[in-house]
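A protein chain is absent from this complex, but the other protein chains hold their places.
Letters are used for the chains, namely A, B and C, taken in the order the chains are written, and counting of residues starts over at 1 for each.
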Amino acid sequence: MLDLIPLQWAWGIVLYWLLLAGASLLAQRNAALITAIVFPLGALGALAIAGVGALGLAGPSAHFILPIGLPDLPFHLRLDALSGFFLVLLGGAAFGVTVYAMGYFKSMAAEQLSLLALWYHLFLAGMAMVLLADDAYAFMVAWEVMALSSYFLVTTDHKIPEIRRAGFLYLLIAHVGAVSLLLCFGVLQGGHGAYTFDYMRSAELTPFWASAAYLLALFGFGAKAGLVPMHVWLPEAHPAAPSPVSALMSGVMLKTAIYGLLRVTFDLLNVQLAWWGTLALTLGLLTALYGVIFAAVQSDMKRLLAWSSIENIGIVLAGFGLSLIFYADGKGALAALTMTALLYHAINHAFFKGLLFIGTGSVLHSTGVRHMGALGGLIRYMPWTAWLTLVGALAIAGLPPLNGFVSEWLLLQAFLLSPGLSHHYLNMVIPVAAAAIALASALAAYVMVKFFGVVFLGQPRAANLEHAHEAGWPERLGMIWMALACVLLGLFPVQVIVWLEPVVRLLTSQTMTNAGNWLMLAPISAERASYAPLIFFAVIAAITLLVFFGVKRVYHGRVRRADPWDCGFPEQDARMQDSAEGFGQPIRQIFESFMRVEREMPDPFDRAPQYRGDSRDKIWLLIYQPIADLTAWLSAQAGRLQHGRIHWYLIYSFATLIFLLVFTR
Amino acid sequence: MTTGILLQILQTLLAILLAPLLMGWVNQCRAWLQGRSAPPIGQPYRTIKKLFHKDAVLAHDASQLFRFAPYLIFACMVLAAGIVPTIANDLPFSPAADVIALVGIFALARVFQALAAMDIGTSFGTLGARREMLVSFLAEPALLMVFFTASLISHSTELPVIVQTLAHKQFVIYPSLAFAAVAFWMVSTAENARIPIDNPTTHLELTMIHEAMILEYSARHLALIEWAVALKLFTYSALGIALFVPWGIAPAGDLSALPLAVLALLVKMMLGGAGLSLLEAISAKLRLFRAPEFLGTAFLLAVLGMLTHFLLEI
Amino acid sequence: MEIYWVLGIPLFGGLFLALSGNRSNAPEINALFSFLTLVAAAVLTVRIVAEGPMMAGDSWFFIDSFNVFLVALTAFVAFTTSLFSRPYMRIEKEHGRLNDKRLRLYHSSYQIFIGAMLLALTTNNMGILWVSMEAATLATVLLVSLYRTPASLEAAWKYFILCGVGIAQALFGTILLYFAAEKVLGAGGNALLWTHLNAVKDQLEPTVLQLAFVFLLVGYGTKVGLAPLHNWLPDAHAEGPTPVSAVLSGLLLNVALYAVMRSKVLVDGALGNNMAGGLMMGFGLLSVVVAAFLIKRQTDVKRMFAYSSIEHMGLVTFAFGMGGPVASFAGLLHMTMHSLTKSAIFFAVGHATQSAGTQLMDGIRGLIRTNPTIGWGLMLGTLAILGMPPFGVFASEFLIITTAMHEHPWATPFLLTALGVAFASIFGKVQPMVFGETELPRLPHQPALTPVFMHLGLVLMLGLFIPPYLADWYRQAAALLGG
Partner (left out) sequence: MTLSYHLQVVNLLAALLLLISFAMLSQRRIVGLITLFAWQGAALATSTAIVAWSTGQHHLYWSAALTLALKVIAMPWFFFRLVRKLDVEREVETMINIPTTMLIGIALVIFSFNLALPISQMSGTVTRSTLGIAMACVLLAFLMMITRRKAITQVLGFLSMENGLFFAATSASYGMPLVVEMGVALDVLVGVFVLGIFFFQIRETFDSLDLKHMEKLKER
């Protein structure tokens, strides 16, 4: 009975969020009530669910059946290590974002805000339910509630046609993905309504049907996660949403897809085949590279971050594929290592991407500009935001000693340890895959330098930026929370890994052994590889301080201020800095064949010419446009059936009759 | 353990102190090869010293980041130098960071360098930052691949273990390392802002990469950066030595081999520096957009090295 | 006893409204009669739930769990539609599209139509079933052409002819059924009683029943709107007054499908194979696919939702065709959900078109700004009909699709494609209607939105929680359908 308590709490928090959602609808007249009470209460719920998740992670798995749902299929809930871990991820990131939202939404009109708060809490509740669901129906309901509420959040600003379009595309792809998941559960179910996950675990599938289920799951969850080529919605929808929502969508919602994929592949299916892993690995790497290349050429800061999310999801999926390869090959320890890496990266991404999105939110809030070409120099006007965002940017660029580095390090270790697989071709492919990961993470650094440098550094590119104001305290607190998480996850990997152990054991029935001590991370043995971020950090900090005070002491700290060096051309102004397009230009030049660049050329007589270049991916043209054309063609053909002449309608009827009479003879 | 720590500190200090010397030596060799009269070999020390004495001139808009970056960059390079075995293989600090972390350190320094360059908001600063990041996005994975080749051979990403395997175990010829060595040379020219990617002595802003980034720096900040550059070159040379010609580095706990190791280091550094300047003298700087091709080649060579390892050495 | 009230009230109401002259309070009387019908139906339902299936009127009527739920649904939707039609018709009158005389025709036909459907549902006689189906058609023909516009006349004509011809085939099927039954049960009235037929279904001559089923399927299938017999449906839905579209879509299609299902049970028993199920699956799938692609090219909002009805009836037919307890259960559930949701959508659409003054979707914009409740009603209704949880349509689609994947995987690519296309088309068109900027005026009268939200609330509740007695009832009905 005691085991049930965390699960009941988790369900209680879901209800509590639903209640808050309802309450915010009632507070339609009073905006202050929502920002001052509903959001803080929601944030507390997030913190609580993170706690519950941590308990669930440590404790045994618990089941619980709710009296709602379909008649023969009430909602089954379950809290085990896997869902516990993702609950921690959800709660941790959502707490920071919701605290941030308290301040961010202050200036919104009451009516709109109450709807937003409604969908926001519904969204949180939906995500939590996805993680708790233990039968196909509850899972799908929660899954779609999550999609639907986030759709309404994305279209908060529905007066803008692009945002409506983005929302539509998002919901459409989410829905197609969901139908694919339905089919996947259709394969997994045992017939006659055996839809509980427990039943699916015990079912025996032939390799053919297991593969079908896996592919359907990969498609369905991939559509949600933004796997190339199902990613097209992501760079549209994430920028369209209000920033805290983008943070949640990117940081947490994409992870629910990873959760689902792990759940289905490692938990529900009882056969795993190596080629599944190869497929996921390939797609993941493709996604990572594709995402990061496009991130490098974006000029809208939120779109840039959205593409970067695609990259990170690609990395996580590559890890997933590798883990699957190892697991199917019977290399449990390596599978455990890779699993650890991918879970680690998932939680890292939740925090740093959340942080970056809310950072851009503050920028957007105080400048009203999303286009990076009209930003710059904000570190002077909003230092808190700038420095906190810098933490996120460094973390996502995979720089030590922050958290992004740890997970990438673990993943690269896994790649390096791969030799000895029973498939020889895999032995050859995997190093190349490692190279791709390395390439992606190096490009991520490029992207982040561009992002941070163009937005926060340099001279303001537009005049009104000088009035940019710093974010308020709730916003700052939210960002501090996220940044702190990035730092702590970076500095204490050993503790995090210990804490991840139950999840890894659940999925791969092994754990990653840490041969190091509490300071040092050593996945297999200290001889093979090790990393001690705390020492690393201490040494860097010590040397920096030592040098700083040493230099000051031995020499002096005198400073003179002057104009910057103008190379003999005194008319330097802010417009001569690289614009976002300019910074991305080398990457665009190299990879232009993948892109469709929409240029806006300035007039030759323009005194202050502005060049705009929007790089869109060609996948839309290559895959989606033909599908749309085919649909239109088929629909035109179907339209010819309905041509208005009653004689023909009678002929259809007649022909059907004759056909059936002949057919049934 | 204590000797280990002492040796660690000794090695790191040695690197810090010797780094400008290597720089001076390379400059001298290059001057000889170009038929010029060379500056004295100690010139880098003098420059650094002079710079420390000056008053720093900062642009009006320089933010804290701009002032903080040189210290951090310098610290990163010191840390990197501390990880690479130069004279002895006995490094108690090295488990804190393996080769992947080493790449991370370089990346950290570079990112800060680029950000600092963008901070003032001059056109050349951002230009330099952009070019630097362009060069690095190919150089960094290539470097990682070189390391991977070595660590696949030695089953470890720890530099001491790699050195141990390559230098102190039974001698084996590794064809993969040949590929890796070429790739490594190509990467290190790029990473150290040398010809054919960049020209450290250029005065033409339009062709600059690294120099464009530090145009705004002066006095102690510049001194730290120059020193860090020298340290980087030194660390790369030490890395090259550790990976490809590790013989002579004293095995862990063997103090008696130390003097020989110092000697070996000096000789290898001298030869390496001379070789570098020779290669610089006979090649021309590439157009910027040739750089990705050059580095792409390096990357592919490194990957090829890894594949060779799988084909021939398992 | 209740059964007579259920049938008598609407028929009396129809006569009363027809004969009592042009009354200004006719809408209220209409709603009152509908309400009384609902009460009677509720009493009947309670009795059936308590006592199980029953015969009434010397075996002329037979109520079991299958039809009683349709009776309750029909009475309920008829009542809410009458509530909706009150302000709707008032606004139409104000706009000058209708006059008192036509409203009189409308109200009396409405009641007769409801009565005919209830008779079709409750009768035990396959012949009377046919007669009342035909009566229901006749009652609505004049409703479809109520506006007397060229388009509405054309629609009504097509409706009349196509359904008339279709239902004539059903009569031939009924004759063949009688022909087969007569040999077992002897001539006379009993030979067409479904209960009697059901008792001896395994003795009926298979070849005759096979032939009969073809005729019955084509006949009643025309009324269900199965492709390629569906051509009357979009015209009739689009051109008639919206309350009529709501009941046509929400109720008449169900009743027609009910007739098909009653026949299928007999045929299955006689044939002992799944011929009927196979045909229904084929028709269902074809309808789903054809409708989905046709939805894509619609510009008229009511027409679009009419095609969506074809799609959903196709889905239900497919589910019933699959058979088995889960699929039949899902089919019944989907029928209910579709009725409630689609009628709610038509209510919202009705007001939306009134406010915009056009049925063309390009002319309807930004409802959420001018009429937020209509806008949200339309948005939520659309999401519900598209199978978004937690609305109940999802529950049934969940069961149908997962079962299809398990039992007939070959069909799922078609389903997947069709659902995707339908989703893209409908949602892509509804979204700009609801969202965005607009200059549309507000409505002159307070719109009737209680029915919309009542229906959506029910659909939402049934998606998350189906009361146990309702579930039992569905299960029994599913078992009856050969589960």
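Keep in mind that, in the parts below, a contact is a pair of C-beta atoms (placed from the backbone, for glycine too) under 8 Å apart; a residue touches a chain by one contact, two chains touch by 3 or more.
All values derive from a computational prediction rather than experimental measurement.
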List the neighbours, among the chains on screen, of the chain that has been left out. A, C
Would you mind spotting which of C:118, C:176 or C:352 touches the chain that isn't drawn? C:176
Looking at C:31, C:211 or C:337, which makes contact with the chain not pictured? C:211
Full-complex contact with the absent chain, from C:8, C:127, C:282 or C:363: C:127
For subunit A, which residues touch the unseen chain? 638-647, 650-651, 654, 657-658, 661, 665
By the contact definition given up top, give the residues of subunit C that touch the hidden chain. 125, 127-128, 130-132, 134-135, 138, 141-142, 145, 148-151, 153-158, 160-161, 164-165, 168, 171-172, 174-176, 178-179, 182-183, 187-189, 191-192, 205, 207-208, 211, 234-235, 238-239, 294, 297, 299
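Here is the rule we go by: only the chains that are shown with their structure count from here on.
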Based on Cα centres, what is the most central chain? A
Using mean CA coordinates as chain centres, what's the subunit A-subunit B distance in Å? 35
Report the inter-centroid distance (CA atoms only) between subunit B and subunit C in whole Å. 78
Under the touch definition given earlier, write down the residues of subunit A that touch subunit B in their complex. 376-377, 379-380, 383, 390, 394, 397-400, 405, 409, 412-413, 416, 419, 427-428, 431-432, 434-435, 438-439, 441-443, 445-446, 448-450, 452-454, 457-459, 516, 520, 522, 526-532, 535-536, 539-541, 543-544, 547-548, 551, 554-556, 558-567, 572, 574, 576-578, 582-583, 585-587, 589-590
Subunit B residues within the subunit A interface of the complex: 52-53, 55-61, 63-65, 71-72, 74-76, 78-79, 82, 93, 95-98, 100-101, 104-105, 107-108, 110-111, 114-115, 118-127, 129-131, 133-134, 136-138, 140-141, 144-145, 148, 151-152, 155-158, 161, 205, 215-216, 220, 224, 288-289, 292, 299, 302-303, 306-307, 310, 314
Any idea which subunit A residues touch subunit C in the complex? 67-72, 136-137, 140-141, 144-145, 147-148, 155, 158-159, 161, 164, 167-168, 171-172, 175-176, 179-180, 182-183, 185-187, 189, 191-193, 195, 212, 631-632, 634-639, 641-642, 646, 649-650, 652-653, 656-657, 660-661, 664
